[in-house]
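The structure under discussion is supplied below as structure tokens; questions concerning it will follow.
A single protein chain has been removed from this complex, and every other one stays in its place.
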């Protein structure tokens, strides 16, 4: 965890967890052979339409964090990811989820590519 | 909205809304005569224990945003705020809420000061 | 200053000043009748090619900051802004500058629009 991500309580500012969730889902997609960068190049964008988190224990500067991510729902045009942020494998610091709509570059709804839907199912 | 808050979709990165919510509750507290800075000086801290948001319409660079905040629950040691982020008074861009525990500087639970509880009730 | 902008030293993280400088130059442009958003719509982008800052006194949460900005150099394809971040009008917290190249949406050098050059001169 970066110094830039601390706040004056000496812990990670809660807003940063949503950027960490993004790292988690990017890594999950990549582990399935999907590059989010390439998805965007194919005009598939997955903006966040809902996000939530529960903060159980604080994260501190220099903590090594692990983000565990799984897909909890996938439909024609939506996908939901769930996350656990852990320290040292042992302690859950936070849990959360994000829901995403598939849209094109103009923000119009589109279907998730079949391949992506199958990979995530 | 700041250029720093955009992402490559050309809209506000969703993680930034949680910092905007913070501006909303700081302003609400201040309108009730409570300075969050002074609360902290009295060893009352209100870390976020849960946060959620729904993103309805994107915010764009240079948009003038309004954050409407209200207290939706207050108990001995907890308080919950609800938010609406609006543009131009007309369009709701996002809604959300944050729940906070009252703790001292060491992170131990403490009661919300009576005055604060009354103000927020 | 936002809570999100503090770090665990209890002061503003130095990287945030560059986002504040951006607010300063946006406001300066606007005071000259130039909207940076409209500049971009006309395919004029002003990416930062160099930035520097000196940090004299720390900024604290809830400080009301003022950013004073002036143009210190303008040529066919470049412009440099200088900044002072002040608190309460009295104390200089930081000084800095940013240099910008004019480019089009593909990153190719282009001349600053004549009108902009005249306004900034």
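To keep things simple, chains are lettered A, B and C as they appear, and every chain counts its residues starting from 1.
Going forward, a residue touches a chain if its C-beta (ideal position, glycine included) is under 8 Å from a C-beta of that chain, and two chains touch if they have at least 3 such contacts.
Because the structure is a prediction, the values reported are computed rather than measured.
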Contact set of the excluded chain (shown chains only): A, B, C
Candidates C:9, C:73, C:92 or C:109 - the one touching the absent chain: C:9
Residue ranges of chain B at the interface with the undisplayed chain: 3-4, 6-11, 13, 15, 61
Residues of chain A in contact with the chain not shown: 2-4, 18-19, 22-23, 26, 35-37, 61-62
Missing-chain contacts mapped onto chain C: 8-9, 11, 14-16, 18-19, 22, 40, 45, 47-55, 58, 107
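As a convention for this text, only the chains that are shown with their structure count from here on.
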Gap in Å, rounded to a whole number, between the CA centres of chain C and chain B: 27
Distance from the mean Cα position of chain C to that of chain A, given in whole angstrom: 31
Centroid spacing, where centroids are CA-atom means, of chain A and chain B in whole angstrom: 22
For chain C, residues that touch 2 or more chains besides their own: 3-4, 61
